[in-house]
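Missing here is one protein chain; the remaining ones are kept as they sit in the complex.
Going in written order, the chains are labelled A and B, and every chain counts its residues from 1.
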Amino acid sequence: MALPAHATPVEKVWHYTYLVICTLIFIFLIVPIIIIVPLSFNAEPYFTFTEGMLGFKSDAYSTRWYQDIFKNGMLNPEAPLSWAWFSDAWNNAQWLRATRNSFFIATVSTIVATTLGTLAALGLSRPEMPARSLITGLLISPMIVPLVITATGMFFFYSDVGLAKTYTGVILAHATLGIPFVIITVTATLSSFDTSLIRASASCGATPTTTFFKIIMPLILPGMISGALFAFITSLDEVVVMLFVADVEQRTIPRQMFSGLREQISPTILAVATVLVIISIALLTAVELLRRRSERLRGLSPG
Amino acid sequence: MADSALSSQRIHDVPDQLTTADGIPLKRKLAISMRRARWRAFLMTAPLVLFMLVSFVLPIGQMLTRSVHNDSFSKALPNFSVALRDWDQKASADGLPDEALFKLLAEDMAVARKERTIGRAATRINYDHSGTRSLFMGAARKAKNFEAPYKETFLELKPKWSNVEMWAAMKRVASDNTTGFYLAAVDRTYDANNDIVEQDEVRQIYVKLFWRTLYLSGVITVLCFLLAYPVAYLLSVLPLAKSNLLMILVLLPFWTSLLVRTTAWIALLQTEGIVNDVLVWLGIISDDGRVQMIYNQMGTIIAMTHILLPFMVLPLYSVMKTIPPSYMRAARSLGANQFTAFVKVYFPQTIPGIAAGTLLVFILAIGYYITPALVGGQDGQLISNIIAFHMQKSLNWSLAAALGSILLAGVLILYWLYNKLIGIDNLKFG
Partner (left out) sequence: MKMKLLLSAAAALAITAGSASAKDLTVVSWGGAYTKSQVEAYHKPWQAKTGKTITSEDYNGGIAEIKAQVEANNVTWDIIDVELSDAVRACDEGLIEPIDPSILPAGADGTAAADDFLPGTLHECAVANIVWSTIFAYDSSKIANGPKTIGDFFDTAKFPGKRGLRKNPKANLEMALMADGVPAADVYKVLGTPEGVNRAFAKLDTIKGDVVWWEAGAQPPQLLADGEVAMTTAYNGRIFNAVAGEGKPFEIVWDGQVWDLDLWVIPKGSKNKEAALDFLKFSTSTKQLAAQASWISYGPARKSSGALVGKFHNKDIDMVPQMPTNAANLKNATQNNFEFWADNQDELNERFNAWLAG
């Protein structure tokens, strides 16, 4: 993007204007995410910077909202730190319960989505697959269909069969929503997969199972894992289906944030949001590393 | 030489068709093995297809039937409903049913009141003819003491019982299948002659909301495009190390929870929020003149543009990445200035990316619920929000289903278009 030496003044001006515009857009993209980090250390119960914070006074900052993540809902939050305190927090703190639910639901639904999704993606990427585009269309549709429609449909159906307000119901729903991502990422990996490897393996006497685990699996594993991570974050972030299908017992982090934002706005939400941002950074890094590894494995250029 | 002699010899030996070792014609054998391969491929997808049919397609389909099927009236007042279905309103002189039907109504009402199902029937008729719920409930409370002549008793109780339009509506709701909810979803209703007319002006809302949803989605899509294009271009021309670094700025929002980003915008945009604080501090606005940027349309537009922007950047970037820079250089060397070169040479090549990004963002935007619910205030609500309202608050589930099926039809058309133009297989993330 270097400016050529023969650039005219107009081009130079345009070039720098362009860079400024891009910088502004990047700021627009990233500032909202960065800004909540310092705000979550606000000592006051506001969603904005206080004068003390702008003056970098240490007493304007505090970790009280992070403590509140643990204490909110506890029977006896002021008790001395002991086993009983931890057990109280673990069992009664609303945010901890939400965290537990979130990770449990996300993990199980990711496993379901990844298993079924990978198998289906293997089938879809075979050249003999009949009605491929119709079936792909169907399997990707949960990503496209408005969530309100999916959620209301599930609400009635799951109520009829007794799955509404149960963990199983929520997990099935989230698995459904995660499947498109698994399909997309695994099919993408398979599209550059050299199928002669399978024949080679078979001609060397491997059974299909052996071929799958020894040849196919290692090569598509990066795609599977990044699909799984997408499915995981989809579940971790999902709130519309939760609003319709789940009960207070299955309440997850985003569901808890949704009530918080509509009802009692407290900076605890910002503290939770900060923690979630850190989790997204970790997941993003994981996906990036996987992508590079996958491309290296398949002999594609890195990047 | 010998080889070719041999093969020509063989060819002569060959009967009419090729066979495999076990004597089956090769063509058939191939067909069998193809079919087997097709089955194998299909069977691998079968568990998931089945799963999706049960957990996704069936629930939505079942929900949508509610838009044309509603039996809450005939369930609560069964005998009356059956009789009413056969009643010919045009044949009666005053447009009202006869004594026998009124008697059935009184009897059914008394039972329904006792079994506490009358409220549901009253709610149902109220959907088709607003203002009848109180009439129904009032009559039902007294129904068990009604005596012949029933027709007169009803009319004496409230003159509204002689309303011809209401009776036309009652005849409609007595049957379990109806198009009434679709009409309601487009602000239409039936009049006394069963002709379709516009809904009373103070009650018109849904057409306006559909248009607003399209309009806001359009604005958001255009904004996303305007913001994404320069960024995607920059990413595609920068050296890899640098562009990877900047790519993180696009991907991080993509990976960050929707709720987190919405929370962040609330913190930034509210009246006492950061943006207003900065504007006041800079002296652009006074402390009393803080700008309302959230809990209205502007809040919805800003937050959703931010949330959907990565969905525009990524497809644009992947297309731009494949455009060789030499084309632009060639155009320049042939005498085009930078602007012409861009418009005539570069831009047309990015159109597939633009189509992909725009359609994807538009599809996602028209079904959005959470962000408008949290930051949209009143005029920033989309059609999804009113669907949720009818699902959770007003409990007019049939209307919610009708609105939902219209929205779904729209989305599926766009989805089909996307598949036609771009192909869903080309959808990629990160």
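Definition applied: a residue touches a chain if its C-beta (ideal position, glycine included) is under 8 Å from a C-beta of that chain, and two chains touch if they have at least 3 such contacts.
Note that the structure is predicted; figures quoted are calculated from it, not measured.
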Missing chain: touched chains present in the view: A, B
Considering the complete complex, of B:Ala148, B:Leu245, B:Ile351 or B:Leu395, the missing chain is touched by B:Leu395
Which parts of chain B are in contact with the chain that was left out? 115-120, 122-123, 126-127, 130-131, 133-134, 137-138, 202-205, 208-209, 270-272, 295, 377-379, 381, 386, 389, 392-395
Need a quick check: the contact residues on chain A for the chain that isn't drawn. 46, 104, 107-108, 111-112, 115, 155-156, 159-160, 162, 164-168, 171, 247-249, 259, 262-265
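The criterion applied here is as follows: only the chains that are shown with their structure count from here on.
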Flag every residue of chain A that touches chain B in the complex, lowest number first. 1, 11, 14, 18-19, 21-22, 25-26, 28-33, 35-36, 39, 46-49, 116-117, 119-120, 122-124, 126, 128-130, 133, 135-142, 144-150, 152-158, 172-173, 175-176, 179, 181, 184-185, 187-188, 191, 226, 230, 233, 236-237, 239-240, 243-244, 254, 257-258, 261-262, 265, 269-270, 273, 276-277, 280-281, 283-284, 287-288, 291, 303
So, in the complex, the side of chain B touching chain A is made of residues 34, 37-38, 40-45, 47-49, 51-52, 55-64, 66, 227, 230-231, 234, 237-238, 240, 244, 246, 248-253, 255-268, 270, 272-274, 277, 306, 309-310, 338, 363-364, 366-370, 373-374, 384, 387-388, 391-392, 397, 400-401, 404, 407-408, 411-412, 415, 419, 424-425, 427-430
